[in-house]
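With one protein chain removed, the remaining protein chains of the complex are shown where they sit.
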Amino acid sequence: MAYSEKVLDHYENPRNVGVLDKNDDSVGTGMVGAPACGDVMRLQIKVNDDGVIEEARFKTYGCGSAIASSSLLTEMVKGKTLDEAGTIKNSDIAEELALPPVKVHCSVLAEDAVKAAIDDYKSKHK
Amino acid sequence: MSVYLDHNATTPLDERVIAAMIPYLKECYANPSSIYREGRLARTAVDSAREQVADLVNVQPSQVIFTSGGTEANNLAIKGTVSDASRRLAVSAVEHDSVMQVADSLGSHWGVDVIPVNESGRVTEKAIDDALQEKPGLLSVMMANNETGVIQDIAAIADKAQKLDVAIHTDAVQAAGKIKVDFQALNVNLMTLSAHKLYGPKGVGALIIDKSLQLSPLIHGGGHEMGYRSGTENVAGIVGFGMAAALAESELEKRQAHLMALRDYLESHLAAIQGVSVIAQDAPRLPNTTMIVVPGIEGETLLMQMDKENVAVSSGSACHSQNHQESHVLLAMGVSPEVARCTLRISLGKDNSLSDIDYFVFVLEKNLNQLISSTWP
Partner (left out) sequence: MKLPIYFDYAATTPVDPRVATKMMECLTTTGNFGNPASRSHEFGWHAEKAVEVARKQVAELINADPKEIVWTSGATESDNLAIKGVAHFYKKKGRHIITCKTEHKAVLDSCRQLEREGYEVTYLTPEANGLIDLKKLEAEIRDDTVLISIMHVNNETGVIQDISAIGEMARAKKIVFHVDAAQSAGKVAIDLASMKVDLMSFSAHKIYGPKGCGALYVRRKPRVRLEAQMHGGGHERGMRSGTLAVHQIVGMGEAFRIAREEMVEENQRIQQLRNRLEQSLMQLEEVYINGDLEHRVAGILNISFNFIEGESLLMALKDLAVSSGSACTSASLEPSYVLRALGRSDELAHSSIRFALGRFTTAEEVEHAIHLIPDKIEKLRELSPLWEMYQDGVDLSKVQWAAH
């Protein structure tokens, strides 16, 4: 698979790898994918009192582009409001990373992950 | 002195082709299906060769399916398209064995129409019309004949076939590299090419396809070549084919002029030899092929004599030179079996020279005189 420079950069120097306390009320956790499909992505966001995402962390089991997609995603969501983050589309990620067609599903997974994290946060603040 | 005048059987490799192949036999040996860098380099090499072959016959690279040679490409073209629905196949009477025998093998399941040729070895308009009446699933007519060099008017034949929605295949193994071959302009659906007839390596060929055509594979397993032909790609061979095709394209005019000059020179000398005649001399022919008849002298005997003096020619197609039958091509042209046994094929190559011709004519005359004197004491 010939990957773009950006995928290789995120893969080799992944941003914001790690864990936030999932029991913290200000943290939303989204875990999507399945080992059987070859990728599992976990995105966590920490939201401040103004409803702005101030921190994001991820861990991903998957191919290079899955790792790059989630790493890029943590950079994209930081500083966004929940509503803004909710509008991130998989195509934004796929274009930014110039993903080959067979790898577009990795960006879909990233979009699912951010939606799941937002849902989790919202469910804690009903 | 050793003179090779059997280029329709096979050609020596061009030095530039060898040079292009060597890296893929040595350092760049990865499997093109491997995803690491070396594998991708091999894949790129295969893709570039695909472009070169595509350019030679004016098609898109995605229309080129690499095979193990012309025989496989002919098998794939015919067996891959003739479906149960059509159940008919029409082939010209002068096709190469790899078309004829495929037709024979299908003969028990499908109806096969053999299209006759005239005394010049050409299929006539009327014969094509008759064959098309039967609504065959596929029509296969070769572009240029390996034995006589006679060229068919494929564009006109294809025009008739397309009007009736009959798919048409042309075996262009002998034509490519010797005359201009344009898949688009000919308006055919399938075309066979071979590398070793145009100064490329043996063991590699291609089937050019019109992608709107349904084609089922002959060799299964792994889905290489867009699913049409499985098996690890013969990378070095394919690269060699690509280079040979590129050279054939860029040097076509030069080669044609050279071959025609040599052939005319040859035929002017032959005309001076008593009893020797050229088959289909007035028909459109490849610039390199001359088939002669020497009545009363068996071709096999003559060419064995010639071989002793290091002149390599053939009595017809290399493929059936093992069974000493008369050429089906000549018989189809109405040549009598006795005369058909008395033929010699001279097929020139780009590296032949006038002195090669001089030597050939010298050896031919010498042997003819000896054989004639021994036959008629």
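Letters A and B name the chains as they come in the text, with residue numbers starting at 1 for each one.
Convention: contacts are C-beta pairs under 8 Å (C-beta built on N, C-alpha and C of every residue); 3 or more make two chains touch, one makes a residue touch a chain.
Everything numeric here is computed off the predicted structure, so don't read it as measured data.
**Student:** Which one, B:94, B:115, B:141 or B:218, makes contact with the chain that was left out?
**Tutor:** In the full complex, the listed residue that touches the missing chain is B:218.
**Student:** Which of these, B:232, B:250, B:268 or B:370, touches the one chain of the complex that we don't see?
**Tutor:** The one listed residue touching the chain not shown is B:232.
**Student:** Spell out the interface residues on chain A facing the chain that's missing from view.
**Tutor:** Interface with the chain not displayed, on the chain A side: 1, 3, 11, 14, 17, 19, 31-42, 59-64, 66-67, 102, 105, 108-109, 112, 116.
**Student:** Where does chain B touch the missing chain, residue by residue?
**Tutor:** Touch with the absent chain occurs at residues 4, 6, 9-13, 15, 18, 21-22, 25-27, 29-31, 33-39, 67-72, 74-75, 96-102, 104-105, 194, 196, 201-204, 218-224, 230-237, 300, 303-304, 306-307, 310-315, 318-323, 351.
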